[in-house]
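Selected chains from the complex are presented in situ; the others are not included.
We just call them A and B in the order they show up, numbering each chain from 1.
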Amino acid sequence: MSINDLGIVKRTILRADRAAVDKLSRFGVATIHEAMGRVGLMKPYLRPIYTGAHVCGTAVTVLLQPGDNWMMHVAAEQLQPGDVVVAAVTADCTDGFFGDLLATSFRARGAVGLIIDAGVRDVKDLTAMTFPVFSRAVSAKGTIKATLGSVNIPVVCAGALVNPGDVVVADDDGVVVVPAAVAQQAADAAEARENNETVKRRRLAAGELGLDMYKMRESLAAAGLKYLD
Amino acid sequence: MSINDLGIVKRTILRADRAAVDKLSRFGVATIHEAMGRVGLMKPYLRPIYTGAHVCGTAVTVLLQPGDNWMMHVAAEQLQPGDVVVAAVTADCTDGFFGDLLATSFRARGAVGLIIDAGVRDVKDLTAMTFPVFSRAVSAKGTIKATLGSVNIPVVCAGALVNPGDVVVADDDGVVVVPAAVAQQAADAAEARENNETVKRRRLAAGELGLDMYKMRESLAAAGLKYLD
């Protein structure tokens, strides 16, 4: 183990099982996060650049330096079909690290989206391409290519640890990371939860109260809830 | 009066007069806020989850604990047709306290929208339902059901005091609270203001200057305004 993880490109990574990824793509971020026991979310300041953006794929991670997008080009070469680029920065930065040229390149390599804890630009073009991007900012500010970062090392992106090969799912509600080793288990749990919700939705729509459906009245009374007129 | 308002559900509240609520629903938030003398607004960080969301109704208030949405289910039972749920939290929190299941339940009880000083999720579904929600964040983060808050006590939501039964109006410009006792008066004042604006709009569109229409030139000169070439 070295003192410094900068300047490294890991070429061989273990991607999550494709069938698990495909199954996870059928569920929303909130459902998957709940199914995992309420863990794995990135911070809610990451937002889609257009309403309805959705992505589910295996993470190729990038660690960037502030104001420098050199490693995005290095990452492009490591992409395989179905990958999502997950980009972290060594310090808070809202510059525009990514635009339509890189999106064109990423898509040509098979990438299906980008999660970036920084800014992006050319959002009109990215939207026209329907290339899903979740970012902390939109900014026209350009970047340089001067300092090394790394590709495919573990990164902390918007508060969540992401290992290369993990499944990343993002939609209007946010971004969730599913470790590769539990992808199938998470997909199954999400499916179970979703089935369960369909029934609940019907009962609530019919006017049944959550108080009764979830049998909360007793525990609320035990906690001391008082009704006044 | 008790030292602690937690753990209380007030079942009987005095809702604002329905005719006044209906009349207020015809006006925008900016107009109502001006008509009231420039008071009653919540902080502008509350935003609609979809463009064009609009709601006007009588407040059922909820005080939540951070990361805990138990009282939302308690509130559901207190809802009557035309109510808007106004949810405050005892500390800043962006977790997703509300999603499509609760929206289904609230709608089944007659609620017409939600104002929440916290996060919500399932925004794609909520948008498809056209259930208007104004929140400080969107977040997939789930909540627990462990600690009591209260329903239908006065709450401070996004900087504004809301009493149960007050009228709450929200649109793309923000959220305004109209105390039940002045609802009719506020609606009348809003109508007068709106009529007045129609005339002004026509004159301005014809090229007349606000400087002349509002007769500002004299007061500007008195204040010392200097024109240079």
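In the analysis below, contacts are C-beta pairs under 8 Å (C-beta built on N, C-alpha and C of every residue); 3 or more make two chains touch, one makes a residue touch a chain.
Worth saying up front: this structure is predicted, and the values here are computed from it rather than measured.
Shown chains number 2; the total number of identical copies in the complete complex of this file is 6.
Heads up, the rule we're going with is that only the chains that are shown with their structure count from here on.
Rounded to whole angstrom, the centroid-to-centroid distance between subunit A and subunit B, based on C-alpha atoms, equals 32 Å. The touching residues of subunit A, counted against subunit B in their complex, run 28-30, 33-34, 38, 41, 44, 47, 51-52, 171-174, 176, 197, 200-201, 204-207, 209-211, 214, 216, 220, 223-229.
Residues of subunit B that touch subunit A in their complex: 7-12, 50, 70, 72-74, 76-77, 94, 96, 99-102, 104-105, 107-109, 119, 121-124, 137-142, 145, 147-148.
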